[in-house]
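The other protein chains are all here in position, but one chain of the complex has been omitted.
Labels A and B are assigned to the chains in the order they are written; within every chain, residues are numbered from 1.
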Amino acid sequence: MSATISQQALRELVTEWIRQGKRVAGPRQVKPGCVFYAPLESSAQLALAGFIRPANSVKEFIFPKHEELYGYRIAGNGIELIEAKQPAGEQVLIAARPCDAASIPILDHVFNWDYKDELYNLRRQLTTVVTLACTAHDDACFCTSVGLGPAAERGSDAMLLELGDGEYEVRCLTEKGEALLGGKVQASERVASVSAGPEKRFDAEAVRAFVKEHFDSPFWPAQTLACLGCGACAYTCPTCHCFDIVDEGNIERGVRARNWDSCQFAMFTLHASGHNPRPNQPSRQRQRIDHKFHVYPEKFGEILCTGCGNCTRNCPVGMGVLSVLAEIDHAQHIRTRPDEGH
Amino acid sequence: MSERAEFEPKIVAFVCNWCTYMGADLAGTTRLEYPANVRIIRLPCTGRIDFNLIIKAFEIGADSVLVSGCHPGDCHYTSGNYHARRRWILFRELLQTLGFDLERIHFTWISAAEGHKWQQAVKEITEKTRKLGPYKDLYQISGAEGLEVLSDAPAVAPEPLPGGEVHAAETAVPGSTGVEALRETCRRLLAEGSVKVVIGYGRRGPVFVTRPEEVEQLIWDNHCLANLTVYLKRKEIRGLGRPAIVVKGCDERALLVLEKESQIDRKEMHVIGMACKGMGQAKCETCDVHVPRFADEVMGYADKHPAETGERWKALEFLLALPPAGRMAYWAREFERCVKCYACRQVCPMCYCERCLVEKNRPTEIEPSATAKGNFAWHIVRAFHLAGRCVGCDECTRACPVGIDLRLLNLSLAKAAEEHFVYRAGMDPKAEPLIGAYSLQDKENFIR
Partner (left out) sequence: MHNIYEPDLMKVIETRQQTPDVKSVKVRFLDEARATEFSFRVGQFGIFSVFGYGEATFNICSSSNWKDNLEFCFRRVGCVTEALWSIEEGDVIGFRGPYGNAYPTEEWKGKNLIFLGGGIAMPPVRCAVWYALENRADYGNITIVYGARSVADLVYVDELDEWAKHPKVRVVRCVDPGGETPDWKGEIGFVPTVFERAGVSAEDSVALVIGPPIMIKNTLPVLYRMGILPSVVYTSLENRMKCGVGKCGRCNVGSFYVCKEGPILTMAQLERLPADY
């Protein structure tokens, strides 16, 4: 026994959610050739086919690129703090990819590590994630190398799987998913087949060992010279969560806000004394791989990466973590792949 | 209407110390009344004005801005106002492209003896601004007519995206002998030690070949999009030693600009020019530099198709056809997606400042936050800092992960440079830099 929904019914649901005042976000073609996760003003804007995955991630709906932590008013030598607006209003992420949905439980660890980040948690609680399983992948995808796959359920409240004729199988995976979609679907016998996904490109355990043991290796400069130190990878990555805290305002009032930041920027770890523990791009690239494949797993038991491939696709010079990881794999001779192009 | 009657415009005036400030002072001492709406900011010279100051004025609540200095020929520092005038000509073009309300920004020459002129100018600007109304935020977006101009493409059957192709095999350009000659040249250069590293294109992206046997990594096909000259200033690359660099004709223009700005020494590198049939990018349609002109050697497909100079500004047509409010709405929508990743800056060979203006926090000139205000300020200032320097390689546009059409900003300034000053960055090694130079004949029909 399964459940299905037609594309038309799905779009009608989206219209209904928007009408109810929920904030609905999903893949949207904002201009030709550019599909991004974006708020939907109407269900016609929801793009369901014709692309591998949006160029950004869903994290901005739970962890915005700019978030006001609180405001302040300065009067004389007195300060008045103004509470940040508590996140409110339900949110539905529709047609997220499994590699996006999985990032949310992964990020939960760090945002609740001893100190609970309520801004994140409240937004998370208000969000229902409806994932669309993948039927295709490209060379940048590597979800299967990090323990996920085209229909991985981690982080999803409900999953849609294409049946190929405009219908989707619907699997409600959590109470939230049930609350949103239960009763709106047709009972059915149809079960979608799931694609195999990309071939495994590296062994994550071996990568972790390599990164831990080869901190000072010339491997890093050799592999990362092309990196220009922008934040395109970090900002489109579903799991990168580094941020900066700034004050913005004038002499009377302002806000203290947090903004996305990237360990690839030269000033990220710059000390006031002028000393920089990571003074060049290779050391910063090393940190990226280290953090994702060694530090985070050691601390929280999960890799800080879902294999979505955004970093590779968005990198102006074609890098991204996969190239480095594949090279580590190559260097370790873990898997011999005689048909490798490189 | 009562709100209007109570509205007192805030005019910020950036004035030079020697002429206009004295003129304003004269107005005061001779008891000429002028509206108290003006707030004067005194600078040594109009040449000191960077446009982030003007933007900042609007950010913090100015309703209009006046910029005023000594008459041409009277500058206390001889030529500061000439430099300023040239910049203003270009900046107004950029503001027009952005859909900015040019009615709110005024330029005048007012001398120390012209108290009356100061009084007149301030009176007129105040009244004009009073009629225009308050400028609530820098990026005031007008109502419906602007926002409906660009609707999303229909959700059904969008353009298929190229996806993240990692090119496993090279795609040979038909008839090209480029890659073999390239590899052989590089093998020779490395073997004889005349260069220590070849900065070239590899299958995945830029590669840095240091050993002769590794030249097989080099490719030459229609995926060779990056502008490799950006690596010449990166310290990790400089540390590798004397480079050979592979450039297309468009990239080579960057070399000329970098050399003109004393950032590189042409003698300290070996330039390998690749004659190019086009990479399928928008810029290629109007390219007239298919064959690098100043390289140490040129190889690749030498057959070139004729340049089409007239069509160079075609991409701007749709934008210029919009009313100002429509242009502003377009850019507001585009910049909303900006995440301040600075990929545009990092890929640009001309953005070589050790510490970028946006990274300064004493004081904060451009807010780093990815807000409407922060994004507009960043893109305006970056575009303007490239005025007359941008060579149109369009790497910024290609690099932008959220698909902002940054080339439109660069094109509008390139158009201004060509139309006003007959100048194209990186074309003539003997030409004086655009912003660094000035002419007594620069047009000033917008300056009162």
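Simple rule for what comes next: a contact is a pair of C-beta atoms (placed from the backbone, for glycine too) under 8 Å apart; a residue touches a chain by one contact, two chains touch by 3 or more.
Nothing here was measured: the structure is a model prediction, and the numbers come from that model.
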Contact partner of the left-out chain, one of A:174, A:188, A:269 or A:332: A:269
From A:83, A:165 or A:189, residue that would touch the chain that is not displayed: A:83
Selected residue (touches chain absent from view) among A:23, A:184, A:200 or A:278: A:278
Subunit B residues touching the omitted chain (full complex): 361-362
For subunit A, the residues touching the chain missing from this view: 69-70, 72, 74, 77-79, 81, 83-84, 86, 110-111, 113-119, 122, 215-216, 241-247, 249-251, 254, 256, 258, 261, 263, 268-273, 275, 277-278, 283, 287, 290-291, 294-295, 298-299
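Everything below uses one rule, namely that only the chains that are shown with their structure count from here on.
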Subunit A residues touching subunit B - in the complex, by the definition given at the top: 28-36, 38, 44-52, 55-56, 65-66, 138-141, 221, 225-226, 228-232, 234-236, 244, 246, 248, 250, 257, 259-260, 262, 265, 267, 280-282, 309, 312-320, 322-323, 341-342
List of subunit B residues in touch with subunit A within their complex: 60, 150, 152-155, 157-161, 163-166, 168-169, 203-208, 226, 230, 234-237, 337, 339-343, 345-347, 359, 364, 367-371, 374, 395, 398-399, 401-403
